[in-house]
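Handing you this structure, nothing more for now.
Moving on to subunit A:
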Amino acid sequence: MSVLDSKVPKGPLKDKWIDYKNHIDLVNPANKRNIDVIVVGTGLAGGSAAATLAELGYNVKTFCYQDSPRRAHSIAAQGGINAAKNYQGDGDSTYRLFYDTVKGGDYRSREANVYRLAEVSANIIDQCVAQGVPFARDYGGLLDNRSFGGVLVSRTFYAKGQTGQQLLLGAYSAMNRQIARGKITPFNRHEMLDVVKVNGKARGIIARNLVTGEIERHSAHAVVIASGGYGNVYFLSTNAMGSNATAAWKIHKKGAFFANPCYTQIHPTCIPRSGDYQSKLTLMSESLRNDGRIWVPKNMDDVMAIREGKKKPTDLSEDERDYYLERRYPAFGNLVPRDVASRAAKERCDAGYGVNATGEAVYLDFASAIERYGKEQAKIHNIKNASAAKIYELGAAIVKAKYGNLFQMYEKIVDQDPYKTPMMIYPAVHYTMGGVWVDYNLMTTVDGLYCIGEANFSDHGANRLGASALMQGLADGYFVLPYTIGDYLSHEIRTGKIPTDSPEFDAAEKEVTDKINFFVNNKGSHSVDYYHKKLGNIMWEKCGMSRNATGLKEAMVEIKALREDFYKNVSVPGKADEFNNELEKAGRVADFLELGELFAKDALAREESCGGHFREESVELDGEQKGEAKRNDKEFAFVSAWEYKGEPGEAVLHKEELEFNEIELKQRSYK
Partner candidate 1 sequence: MSGFFKSSIGRKYAMALSAFFLMFFLLQHFAINILSVFSPDAFNEASHFMGTFWAVQYLLQPILIFGVIYHFVMGFYLEIKNKNARVVKYAKNNGAANSSWMSRNMIYSGLAILAFLVLHFIDFWLPELNTKYIQGNMSGLLADGESFRYYEELVHKFVNPIRVIAYVIAFVFLSLHLMHGFSSAFQSAGVTSMRKEKLQIFGKAYAIIIPLGFIFIAIYHHFNH
Partner candidate 2 sequence: MNLTLKIWRQKDAQSKGKMVDYKVTEISEHMSFLEMMDVLNEQLINSGEEPVAFDHDCREGICGMCSMYINGEAHGPDRGVTTCQLHMRMFKDGDTITIEPFRAKAFPVLKDLVVDRGAFDRIQHAGGYISVNTSGNTQDANSLPISKHAADEAMDAATCIGCGACVASCKNSSAMLFVGAKVSQYALLPQGQVEATDRVRNMVAQMDLEGFGNCTNTGACEVECPKGISLENIARMNRELLKSNF
């Protein structure tokens, strides 16, 4: 029997959540006033959780490293949010969203959690509209939808290409209301540096005021971690510069198991790298694949000519282009899930067909979409025998209305006009499905310590579908955690205020200050970024889009060696008691250097290909699916939850076996 208890309620799948809600213990309103909750991170998950918990009457403290909760990286999500509303009448339902998510996640997620997610998805849209989120609408004034990769219905709600921004501002507005009421106390420019456990329960955190450098103690009856994913372990990713794994990693070291760290999503449509100075990668919304067609030249001669600038992509005729996604996956074409699209791009580039100087770029072409829309518009406006220029003009206007801000962003970065020449794209690290292990209640393996949003591992299995991250963050924060945490807190009504002068707080604070003092006094010779870039390089080369046992073993050794070097030779200028960006980075990179090793260890242990995790040793050898990823359900249909044992390389594996009662496990085919 595993030490892991997922606490999934009994009963039929579709009744689990309702029954659960009907039977949990509640806290009466007078008692809620005496209960404190800490929420670390103020993105969609943290922000919505904080607002809802405060509405219920708990005293909430929020922590974020940015200068305002509104800046959390959820803000950068572009494309949209899924919900099983079936407003388009195209056959969507809670079950179908559930099914698509489990299938898209390559059957590595927990059925009950995913079903609950699909169930509450519709409420999210209602809630956000009530808050004043300006979703896109059609001319009848009703909500508009678009379709996203990996599914056959249009269930994605959006607000231009800034859906994440609008949803986050919605959650932030809900926070504002509670801040005004005094129910939320925001601690901005604060970073959580450790969790404090008293008698086995999470009772508070140690945080650093990033302006003054002061170390602060905050106590609470429960702690919620909503600090996002760890994509920055790769140095280059689409995450924000400050996105980090510190909160999640610190709780891991204090007893929270870390699940499936190797499940990383490499997003297929990002702007390619342009040089070594590059600090981050920019995502272009997946929604672009609705209208853009992905291709590389068929002939190597053309590739060379393009790289040397002798030919332009627009010079190539249809016959000379290889629309490789349409060729390989005729059923889904350019709308295959992200992991499939990314690997296909890598396959072409590895074969030498990359179209930019680094050889790491493919084309995303809007010419046929512009023409199609142009002809459509000409018909609508009754223009007979429209000239090619007129059709282009009409079509470009439609494309502009749909993706204008993305096109502008691309042009600003690359200095090329995507209306005239195809965009260049390449996959980049975008999202981490892995994260802190949580049960059905979203509680970690530490009592009173919860983890929500991207920081946990729960709903996306081995691969996340587009527009599902926003859905999960808000589902956790608005509709799941407020119930499940209440069940736990109902046992805390007699606890009283948690003192911060206990030996446990003393010890945690000492650990934190020791670490900080070490960094500022370690007069090394290399900057923090130097190590971060090196780590990123190892991760990308050996734990990137495709992985093999040899590389992963090497990665573990190299990361460990790099970590040792880091502690010897890192240089952190400035002092501990001041605004010190380098010191912040040092702490974060130190944690990445540990997480990276566990990542490789996990990837090594999972000797199958599933979702974002592709093991070169595990591919289909023949038949129609030849060369595609091969999952191994017999041996690997489990969640890998790692327990920290003093060194990341010595972590102990606990397996949560995944049971599929509603869905039959099948080979994912998008052919």
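Note that in this section a residue touches a chain if its C-beta (ideal position, glycine included) is under 8 Å from a C-beta of that chain, and two chains touch if they have at least 3 such contacts; residues count from 1.
These made the cut because all candidates are chains of the complex that A comes from, given by their letters.
Computed from a predicted model, the values in this text were never measured in an experiment.
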Touching candidate for subunit A, same complex, options 1 or 2: 2
Partner candidate 2, residues of subunit A touching it in the complex: 48, 51-52, 55, 66-73, 75-76, 85, 87, 120, 123, 125-132, 134-143, 159-160, 162, 165-166, 169, 172-174, 176-177, 179-180, 186, 188, 211, 238, 240-242, 274-275, 277-280, 282-283, 408-409, 412-413, 415, 478-479, 482, 527, 529, 571, 573-574, 578-579, 581-582
